[in-house]
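This is the structure, below, for whatever I ask next.
Removed: one protein chain of the complex. Kept in place: all other protein chains.
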Amino acid sequence: MKPIRRQRLILILLSLAGLGIAVAFALQAFNQNLMYFFSTSDVIAGKAPANADFRLGGMVVKGSLERPGADLLVRFKLSDLSKEVTVEYTGILPDLFREGQGIVAKGRLDGRGVFVAQEVLAKHDENYMPPEVASTLKKPVQP
Amino acid sequence: MNNPDFWAMGGYAFYVWTSYGITFAVLLWNLISPVLQRKNLLRRLTVKQKRETS
Partner (left out) sequence: MAFFPASWTRFFHQTASPPYFYALASKLSPWLGGICLALLAAGLYGGLYLAPPDYQQGDSYRIIYVHVPAAWMSLFVYVLMAVMGGIALIWRMKLAEVMLISSAPIGAGFTFIALVTGSLWGKPMWGAWWVWDARLTSELILLFLYLGVISLYGAIEDKRNAARAVSILALVGVVNIPIIHYSVEWWNTLHQGPTVTKLDKPSIHISMLTPLLLMALAFKFYYALAVLQNAKLELLRRESGAQWVKNLLGAKT
């Protein structure tokens, strides 16, 4: 490699490394803003904003889903496997919504500490399998 | 494939077939467009060359 070319190569690699470090610092600084949602533990710990809209993500706790009235109001608990938050939502749920499913809800906390959602999105997992396989996988776990 | 269930996609026909339609439209366009432009350019260059040599 001719010296001039090696110089250019080194210059490019150094610039890229510098740029990478700068971007890493910037992302670190904006880390909180890049989070799409707060976890239920964040809410219990008081990290989520009060009196403002935010997104809450978690797993719908099995057996917690209830429809208290005749209207579209649903109430369920969200969990991140350590803390639970109760969510109320009025409206049509996405196709993937079910107990044990991860979801992201947008709304705010009311005075009771209940999260009142205006929007519910389902977060699907990265597993893909045929229904028959899924049912054989589930069986041994069930009591 | 004459099975209507196949085309219904379990009720997701709109989403599935629109996805495939858009995908292949974009892919085809990106393939055909440079070929057509090259044919066009070759034609123009040939005309120009003939004019210069005659």
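We just call them A and B in the order they show up, numbering each chain from 1.
In this section, a contact is a pair of C-beta atoms (placed from the backbone, for glycine too) under 8 Å apart; a residue touches a chain by one contact, two chains touch by 3 or more.
Keep in mind that what you see is a predicted model, and the values were worked out from it rather than measured.
Novice: In the full complex, which residues of chain A touch the absent chain?
Specialist: 1, 5, 8-9, 12, 15-16, 19-20, 23, 27, 31, 34-39, 57, 93-96, 104, 119-135
Novice: Applying the definition given at the start, please give the residues of chain B touching the unseen chain.
Specialist: Residues 1, 6, 9-12, 15-16, 18-20, 22-23, 26-27, 29-31, 34-35, 37-38, 41-42, 45-46, 49-50 of chain B touch the chain absent from view.
The definition used in the following text is that only the chains that are shown with their structure count from here on.
Novice: Any idea how many Å lie between the Cα centroids of chain A and chain B?
Specialist: 39
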